[in-house]
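The complex appears here minus one protein chain, its other protein chains still in place.
So that you can tell them apart, the chains are marked A, B and C in the order they are listed, and the count of residues begins at 1 in each.
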Amino acid sequence: MTTTDMTPVTKGGEGPELNKRRRVYKPNTKYVPILATLFLLIVMYSSGVANYRNFDDPSVIVNLFRDNAVLLVVAVGMTFVILTGGIDLSVGAVISLTTILTATLLKADWPPLVVLPAVLLLGALIGAGQGAVIHFFKVEPFIATLAGLFLARGAALTINDESVPIRDDMWREISDYRIVLADGVVTKPIAIIAVLAVLVAAAVLAWTRFGRNVYAIGGNSDSALLMGLPVGRTKIAVYTLSGFCAALGGVLFSINSTSGWALQGNGMELDAIAACVIGGVLLTGGSGFVWGTLLGVLVTGLIRTIINFQGDLNAAWSRIIIGVLLFAFIVMQRLVTRKAK
Amino acid sequence: MTTIFKNRLFWPALILVVMLGINAFTSNQFITIKDGHLFGSLIDILRGSAPLILVALGMTLVIATGGIDLSVGSVMAISGAVACLLISDLDNQNSLSGVFIAIGAAILVSLAAGLWNGTLVAVVGIQPIIATLILMVAGRGLAQLFTEGQIINVQSGPYSALASGFFLTLPIALLIAAAAVGLTVLLTRRTALGLLLESVGGSPTASRLAGIGARRITIMTYVVAGAFAGLAGLIASADIKSADSISAGNLIELDAILAVVIGGTALIGGRFSIIGTVLGAVIIQTLRVTVVAIGIPAEANLLFKSVVVVALCLSQSPEFRAKVFGRFKSRPAAEKVGVPA
Amino acid sequence: MGEQSPVLEMTGIRKVFPGVVALDGVDFRLFPGEVHALMGENGAGKSTLIKTLTGVYEIDGGEIKLGGVPVRISGPLQAQQAGVSTVYQEVNLCTNLSVAENIFIGREPRRFGKIQWGKMRRRAAELLARLDLDLDVSAPLSSYSLAIQQMVAIARAIDIEARVLILDEPTSSLDTAEVAQLFRIMRRLKESGVAILFVSHFLDQIYEISDRLTILRNGQLISEHRVEELTQVQLVEKMIGKELAALEDLEDKAQSNRERAAEAKPILEAKGLGRTGAIAPYNLTIHQGEVVGLAGLLGSGRTELARLLFGADKADSGELWVDGKKTTLRDPQAAMKHRIAFSSENRRTEGIIGELSVRENIILALQAARGWTRPIPRKKQDEIVDKYIKALQIRPADPERPVRNLSGGNQQKVLLARWLITEPRLLIIDEPTRGIDVGAKAEIQRLVAELSDGGMAVLFVSAELEEVLRLSHKIAVLRDRRLVEELENTADVDADRIMQTIASGATS
Partner (left out) sequence: GGSDSGGENGGGDDGKIVLGFSQVGAESGWRTANTESIKASAAAAGIELKFSDAQGKQENQISDIRGFITQKVDVIAFSPVVTSGWDAVLKEAKDAGIPVILTDRAVDSTDTSLYESFIGSDFKVEGEKAGDWLVKEYEGKTGEVAIVELQGTTGSAPAIDRQTGFAEKIKANPNLKIVKTQTGDFKRADGKTVMETFLQSVPKIDVLYAHNDDMGLGAIEAIKAAGKKPGQDIKIITVDAVKDGMTALAAGEINFIVECSPLLGDQLMETVKKVKDKQPVEKRILTKEGTFTQEEAKAALPTRKY
């Protein structure tokens, strides 16, 4: 077959026309879910304002960040894991372990500046261990991190099954430190740390090689490997990061409540996963943003706030209403994104 | 010989046998005949694993299509609540027809719950984990609403026979589970359903282009999962002769998923193994009993569990086996890695 | 080029998969500044050899020397660092990432650790322009057709400054213009001293670009030659290990007798069928026993046109008539009810189900059509599957092997078998001969001819114009996602005539 004479008019000759025909404009749809979520969040907030007394108080929004600071930090770590197509069930238990260990060590008069890095390191190590098992032995992330959950919570319960108050001055001071944003609107350091975590994570995901490798692995880890990306290292790093975030969450928890407890953060793994998914992160990996996770956390927090303001729901009804609100939100989100695409 | 070792269910089965051995050793009666039926800790274990087997069966099908069902525990609670409410309203709680109607109603409600999940996943297109999270939260609320947060007691012979009755010397609960296993095997291996499920789980796009009605099949798996969860709820509530809407099936989804994964079905969907799932469920129940039998302190339960789970998942990992038991082959002479200067 | 020392030397390479010896003591040498073709039938072990070289597979025996130094490459990353850049057979990119990222990931331009997105996009656009492509580099790769993805993979590989460039069937889904472009670039690289390993089933391409070739058969090294030493016929004989006479016979049969049964009924008529952004409204009639070929450049909309006829995408304008009745195809299932079959060009993501066995993959469509309640009896399955494994020479001929482990060409045959057993009335095949060796290609062409003689209508999409010309009764030419001309394939129609239409965009 001859090839040369079949070449169509090359670009030089018919340049602009050829370019035009080849470029079919496709709107960039990757931000649609986030915008939709944001929009619905605003709708939800406005209806809260319309229905409840004092809902328009700015501290409602500010408290949202503070009450969900731990969840936010944990969910940020979870986002990395989910983006690679994995899952980390151990985060809640790592929180437990961190809080109880922190409290116990502080009670034993360890210097706080030793305790802090120690527990953070421990969290990261647990994560790294899970990542290593997942990568080297090809164990399903679900089961590896479930074992991690049992291990961490088991260790926490063995350390102490009672709740332990923290009387350390540094912890107390951080806990009591008030950051006045406006008159009557106060927030605490833990909220700032959580917001920082989001910012850092967003920057890492968007601007660093590590961040992009995370997306690539989630998109197709076989291809990523063939493209010469450090798949194993990245996977382990992601679980390490999640373990670290969980430990950081635990520290924030111990600051927020100045105590440690082996059941602290029980079930938070599911909340974190839910927050990611609500924020449009795909569980199959490779798609989503930390911003989405932030919105997801705010949605779940706002639902709780609404229930709190409603104030006349018993346990049964508040579960049902949470379900209904979640349902309405997800379906609306689905419809909006579908239409926009 | 080698083929037995290579079978990925070999090691889990071995662990099960070891644990059963421990139980045989610690218990007064491992298996005997008493009052005309089988009796002993083995029977207790098998009977006790019936609900988990049922739930895990449904979960296997759902997971095979690449989904997940978090709502099974809530469906159990609902089904138990419906049945017990209807039975407690009977003039004669021992009337067979009344009990059957109650059971039928409970199963119908569970089917509806499954249909709801399936529709959200397959028609609305919501990620399974979040679609079923909705019912997980709201469903338990509904059950609590039905029972007004109280435990509904029933004194119905036929109903409690569901869990503690015997037929032909075998526990009825076990027979029900066995029937469900038989039915599922029949449904998936004697019809083409199994193939189509695995195909949908393996690649949804390719399946669609091969003309598979993925939507209907997906919905069906959720419906089946709902029905089996409902049945499990009935057995669980018959076991304690009451409907405990708060704790019935609480966290069973985790155990069920664990059973599925131990059984060799990957969470991303595709190939599934029913027998593996049953094995997984029995292992989990045996583990639960063993912890009590050998007197592990409550605080250390989870530590023990984590050790077993780690052992289980490592034993199933070919990579692990290769690295640990593998022959250390002599490699070609060249040992230099990477870039020659 | 004189006998310098080889940049790559593989000796006695052995690779065993459970049940198959994929490579058995293969030697292979690659010199700087040459294009070296690796030849062999489907399943001969070409891709496996490449993967052992880049460390995807660990070798079970043998030695690899790079630049004279023995190395053990533990993975693609190390291979890249050692100066080996590879385009693997199946497009192995991350379609969720943007085009630019797919080219640069792992090597992104950075400042202070921060990726410079602007620079990256600019460089990606420049690089693609060298391949004559003008893409929106920030759009996700998934929004482009497989052929474009292939080009992007090539762009990535040639941008990596490498001593060795490996191209495993890069041209399988490219049209002639793109191939020419690729060859230009290959020549330039060759001149600068890069050693290129090239795999293709197109003999013309081999003869056009390569300097030397190595022939594999059944995992064994047959021989190494300079291209001039060997005629095409000799080459094929060495590849298949028998006389070529039989093969030529096949080709003749495919070529002759393209007379169509007169008075055939139309099976399917598209009237102004179209989909915004994908394909402009078009009219097309396909008759019983007719082979309609689609010709056009890469991205001209052939795939899109075909997908509408199967309900794989939904048309948003126009009408579709099947058997003289107006219908809408909401999904592939609906099309299958009319006994329309469609085999996608994208076999890895839209074709095979990797985990399932060859048998299961073959019976899948038939089973789907029957519904889950009516399983095909196992005995019948085995019968059908055996028949097609033989007919299409699927290798290894083990129906229970996961299809994922088959070589690319054999996977393609499995897909073809999947649709043939449904006995469709209209068979739409998008690039069915992609990645298929000479023998099997002739076999498939013969099959198409035979089927159409038997009354089956075929819509045949191929980037290979010759193939289209040889098989079709009627050729529809596409340009710019628009059907621009429909030609009866009479004696005076040839490749030049069609290229003219494509180039000038003449409308009839």
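The criterion applied here is as follows: contacts are C-beta pairs under 8 Å (C-beta built on N, C-alpha and C of every residue); 3 or more make two chains touch, one makes a residue touch a chain.
Nothing here was measured: the structure is a model prediction, and the numbers come from that model.
When the full complex is examined, the chain removed from view is found to touch A, B.
For the chain left out of this panel, the touching residue among A:T37, A:N63 or A:T98 is A:N63.
The chain omitted from view is touched by exactly one of B:D69, B:E198, B:D239 or B:D255, namely B:D239. Screening A:I87, A:V133, A:V164 or A:L326 against the full complex identifies A:V164 as the residue touching the chain left out.
Panel shows subunit A; residues 52-54, 57, 59-60, 63, 66-68, 70-71, 157, 161-167, 172, 175-176, 183-184, 253, 256-268, 301, 304-305, 307-309, 311-316, 318 of it touch the chain omitted from the view. Where subunit B meets the chain that is not shown, the touching residues are 23, 26-29, 34-35, 40-41, 44, 48, 144, 148-151, 153, 164, 236, 239-242, 244, 246-248, 250, 288-289, 291-293, 295, 297-299, 301.
Simple rule for what comes next: only the chains that are shown with their structure count from here on.
Rounded to whole angstrom, the centroid-to-centroid distance between subunit A and subunit C, based on C-alpha atoms, equals 41 Å.
Touching two or more other chains at once is no residue of subunit B.
In subunit C, 81 are the positions where the chain touches two or more neighbouring chains simultaneously.
Against subunit B, in their complex, subunit A makes its touches with residues 133, 136-140, 142-144, 146-151, 153-155, 157-158, 161, 270, 273-274, 277-278, 282-284, 314-320, 322-324, 326-327, 330-331, 334, 338. By the touch criterion given at the top, residues 59, 61-64, 66-67, 69-74, 78, 81-83, 310, 312, 331-333, 335-336, 342, 344, 349-356, 360, 363-365, 367-376, 418 of subunit C touch subunit B in their complex. Those residues of subunit B that touch subunit C in the complex are listed here as 190-193, 195-196, 198-199, 202-203, 205-213, 217, 270-271, 331-340.
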